[in-house]
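All protein chains but one are shown at their positions in the complex.
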Amino acid sequence: MKKVVLAYSGGLDSSVITAWLKETYGYEVIAVAVNVGQGEELDPLEEKARKSGVYKLYIEDLREEFITDYIYPTLKAGAVYEGKYLLGTSFARPLIAKKLVEIAEKEGAVAICHGATGKGNDQVRFELGIKALNPHIQIIAPWRIWNIKSREEALEYARVRGIEIAAVSKSYSMDRNIWHLSHEGSDLEDPWNEPQRELFLLGVAPEDAPDKPTYVEVGFEQGIPATVDGVQLSPYKLMETLNQLGGQNGVGIADIVENRLVGMKARGVYETPGGTILYAAHQALEHLTLDSITLHYKEQVALKYAEMVYNGVWFSPLRQALDAFVDVTQRNVTGTVRLKLYKGNCILAGSKSLYSLYDEEFATFGRDGVYNQKDAEGFINLFGLPLKVRALMEEKSGLRKK
Amino acid sequence: MKKVVLAYSGGLDSSVITAWLKETYGYEVIAVAVNVGQGEELDPLEEKARKSGVYKLYIEDLREEFITDYIYPTLKAGAVYEGKYLLGTSFARPLIAKKLVEIAEKEGAVAICHGATGKGNDQVRFELGIKALNPHIQIIAPWRIWNIKSREEALEYARVRGIEIAAVSKSYSMDRNIWHLSHEGSDLEDPWNEPQRELFLLGVAPEDAPDKPTYVEVGFEQGIPATVDGVQLSPYKLMETLNQLGGQNGVGIADIVENRLVGMKARGVYETPGGTILYAAHQALEHLTLDSITLHYKEQVALKYAEMVYNGVWFSPLRQALDAFVDVTQRNVTGTVRLKLYKGNCILAGSKSLYSLYDEEFATFGRDGVYNQKDAEGFINLFGLPLKVRALMEEKSGLRKK
Amino acid sequence: MKKVVLAYSGGLDSSVITAWLKETYGYEVIAVAVNVGQGEELDPLEEKARKSGVYKLYIEDLREEFITDYIYPTLKAGAVYEGKYLLGTSFARPLIAKKLVEIAEKEGAVAICHGATGKGNDQVRFELGIKALNPHIQIIAPWRIWNIKSREEALEYARVRGIEIAAVSKSYSMDRNIWHLSHEGSDLEDPWNEPQRELFLLGVAPEDAPDKPTYVEVGFEQGIPATVDGVQLSPYKLMETLNQLGGQNGVGIADIVENRLVGMKARGVYETPGGTILYAAHQALEHLTLDSITLHYKEQVALKYAEMVYNGVWFSPLRQALDAFVDVTQRNVTGTVRLKLYKGNCILAGSKSLYSLYDEEFATFGRDGVYNQKDAEGFINLFGLPLKVRALMEEKSGLRKK
Partner (left out) sequence: MKKVVLAYSGGLDSSVITAWLKETYGYEVIAVAVNVGQGEELDPLEEKARKSGVYKLYIEDLREEFITDYIYPTLKAGAVYEGKYLLGTSFARPLIAKKLVEIAEKEGAVAICHGATGKGNDQVRFELGIKALNPHIQIIAPWRIWNIKSREEALEYARVRGIEIAAVSKSYSMDRNIWHLSHEGSDLEDPWNEPQRELFLLGVAPEDAPDKPTYVEVGFEQGIPATVDGVQLSPYKLMETLNQLGGQNGVGIADIVENRLVGMKARGVYETPGGTILYAAHQALEHLTLDSITLHYKEQVALKYAEMVYNGVWFSPLRQALDAFVDVTQRNVTGTVRLKLYKGNCILAGSKSLYSLYDEEFATFGRDGVYNQKDAEGFINLFGLPLKVRALMEEKSGLRKK
């Protein structure tokens, strides 16, 4: 019997899709659940999978790889989508796709199936990853194929076939991993609605945070987070610690109407507590250690990087080339940043680096050997020469009167 | 007697420079004080000027022009320098330069003098403005010329000449206008020092803000702020209102080690309460009303725009051309944004526009006429085709095994 | 009976599509032939249309509009796709789409049909134009629908139905208008094959051009071509004149393997004789009249503009915004450029402008009032300060030894 590898979550969709795959294609279903830090949901998968008629279940713990190979490059790039979104769902998809392809190849499967809808970005991210890594394998996206058009119809499909479904009442569509938790749908669909205070799961609303600030110091080595409050932590432990600190203080909530790749806008509310701390700290350290032209060019690269990650174009030469660019810029991004977390704020409260290009002596008033104020006149005269030449031309040509 | 036009603040520098100009060049000093919203400092200027030996004093109220012709174009562009600085000092300088040139031409002055130091950006901004508007006029920058090297030496210079100086004890170097207040120097010179709570003058520290959030609704017409809580306000009144609301709630404090144009880094702490509200609101409205490719390209333009404003390249064809670009993008940036101000946070709490490109029907799950999920397959297949072609090439060429 | 508007060329495709539309949908066919300068092909359309069973034929002469509203904006932008392609086919498509929509609305047609294949860019350009201008109208693209898969099958389809087809033996797929002629297919499909000398129709191969150079002077007003050899010409006449001069001298042949929007590469050979002259002349004039920062930023804008035109995203806010940017930059792009056309070369042989920012006095060796060589030291010291600061930091931090 032919096999299909299914991206498996254990939810309603997974169960229904398993049944539908067998019914429609006659394939054996190899379920793959990838642990990218989504929390407690993974435990009862074995039983769920068995009940759903899954032939074989893989549970893969990729949390460290997710952080080091997907999150950190994006953090180092400073990539933010449309000024707000820290790409939490976006960069998890290519990693999952990679694992699906690996297992499909190992198992000799002919197809890979995912449960992403036909309206979202995730279908693109999954499928681009698969195409880049194995261009031959068949891709099955049930939501674009079958006639099930809603949660209710899916439940009905399961009921008719006797598939047991755990009772869940999800009002929002959510995606969670070690980096973030996203919320879509329900009352959020109207952008005029403010997110409700009860929405937040990784942390609290700013109003519910403690009245006293929490200070945290994050240390970086070449752009990569290494320590929290002076203690070296593994990537996973570091993320967990910062998520806790950030979440407790209401830090890292973003609310955005964003442009999906597939041509429409969508409204999302994101919780990224630890990630928000890391972005703020990393930026402050770059402000100390990057020179002007590097920083300014990197700001442009960050826009492109964000677009590529959002669009799922991860396994591509351009992303690799941008990574190579970023890595060179990070050589001296080593140092420590202190942040004050307070009722939703993540406030810079100090930064230092052995490689700081800021020097009090240069910037301040007094005499010094490096900077000669007399140089400024020549600088301004030549920097402003094009404006002066233009003004003279405009007089000479009659465009303006002398 | 020849005349020089002096950018006049009434402070120590102004008085000393007036004396020095007369002594050194034998010029009559025409003092020009430009009101860009710096607050109470303008009142006693008449007397100060008389005492300092100023020949003639102009006090020019340019607050509305400052907002409409300098602040709003920059806001519409979404320009932020190095991710944090809202350019409050930067765009005031060309406006002042313009007025200095106008009065110099009217008065037949041979020179313009400013009191900016030889280490900062402001000398560049003043002088570029002057060069662009009148390439013939002499520019005098005393701090790059004379031997006075400190505040103390300036006081001594004044004492010797019997110039009366009001006793001031400024610990920080500050610049204030209707848009912002900047702080530099003193303990801020070490980036590891957190700004002290007492520093803030336009508002309070987040911890000192009320325990209850304040909601505010800002209305825009074609990218330009028009109403606050539904009430049409003049530009000046609108800024004042938002500054008050923002300041009370601890909103709009930015702390940055930035790259000066003249080649060194400097640390600044900025208060921009109303401006921060306007940037947040404007961004949210663009998220509703701009399509993806316009928004993404405009993000790049914003980087360039910020760099130009920061560098003082205001009166230039490129800035005008970028403005023309921005203005077309703003045609539909009309609508209302609700923000929650709370202890330093400025949180999006709702946005709406008649011209919104977001449509619940498109983005959500159900059936609809505009978006056909089946289209996604074709889209992904072609969008991902280059990745697939590359994978096939790599197999064919032996770069990867089949 | 319902009506469909058909983009009509009178060729095999047009005839077969006419029959197929009537047979498949039962629609009356309104044929629209747009004259964008494709040459002699338009004359016998009346008879062909009648024979093909077309209900009504429109022949629209849009040559001037094509030049002024599509070609000139692109020329002013300096847009070149992938370094070589001057976009001749690309910008003709939106204009045709616009006319198709106009006639469809006037005629009350329910659908628009075009004969572009499912592998090319033109389908995208046509359909994006239609969607932007009328989102309700049905689009029919027969080549993506029917079972005809080749020229032979199309001929067979015609034969069976008694449709008379003029005998044509086209080895290459071509597209021609007043700006260019493109060649694809046949031996060109292998990029290792050099285009054959007989290929060229708008001009000759360089080897076949005269042994004596031809000089031509092109005058521009604000970036728009206005005169040839001092004589004011209408846009159409000007293009025709330059095409003739360029073609005779073997100028304007480009050979490129380009990236199509739909994900694959294709090889094209383009003849753009007059356009190549205009691009060279326009560039030279910009070199005289644009300052450095404007020119350099415009080079980036040109890349985006080219991508958008190539992709058919013409009727969009971003293109309009880029046009507004470009128009401001062109205010002083007025002057005259002399070119030497010689056996394939289009060599700059002189340029002048009343608004030239080049001034012999500034650039040359001697004494002058505008440029003071002593300023260079200060300029270099500050421009190079970041590099010096970095070097000092590297010593201080131990990254390099003193």
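As written, the chains take the letters A, B and C, and residue 1 is the first residue of each chain.
Quick note on the criterion: contacts are C-beta pairs under 8 Å (C-beta built on N, C-alpha and C of every residue); 3 or more make two chains touch, one makes a residue touch a chain.
Bear in mind the structure is a predicted one, so any value in this text is a computation, not a measurement.
Participant: With the full complex in mind, choose from C:24, C:171 or C:193 the residue touching the hidden chain.
Facilitator: Among C:24, C:171 or C:193, only C:193 touches the chain that is not shown.
Participant: For subunit C, which residues touch the unseen chain?
Facilitator: Residues in contact with the chain left out: 82-83, 117-119, 123-124, 127-128, 131-135, 141, 143-144, 149-150, 185, 189-194, 206-207, 213, 253, 255-267, 283-284, 287-288, 291-292, 295-296, 299-300, 303, 307, 313, 315-317, 338, 340, 342-345, 347-352, 356-360, 362-367, 371, 373-377, 379-380, 383-384, 387-388, 390-392, 395.
Participant: Under the stated touch rule, tell me which residues of subunit B contact the chain that is not displayed.
Facilitator: Residue positions of subunit B that touch the missing chain: 291-293, 332, 354-357, 359, 362, 370-372, 374-379, 381-383, 385-390, 392-393, 397, 399.
Participant: For subunit A, enumerate the residues touching the unshown chain of the complex.
Facilitator: 259, 262-264, 290-291, 293-294, 297, 304, 308, 313, 316-318, 320-329, 331, 382-386, 389
Here, only the chains that are shown with their structure count from here on.
Participant: Where's the contact count highest, between which chains?
Facilitator: Result of the pairwise contact count: A-B comes out on top.
Participant: With centres defined as the mean C-alpha position, give me the subunit A-subunit C separation in Å.
Facilitator: 39
Participant: Quick check on subunit B: which residues sit in contact with 2+ other chains?
Facilitator: In subunit B, 259, 262-264, 291, 313, 316-317, 383-384 touch at least two other chains.
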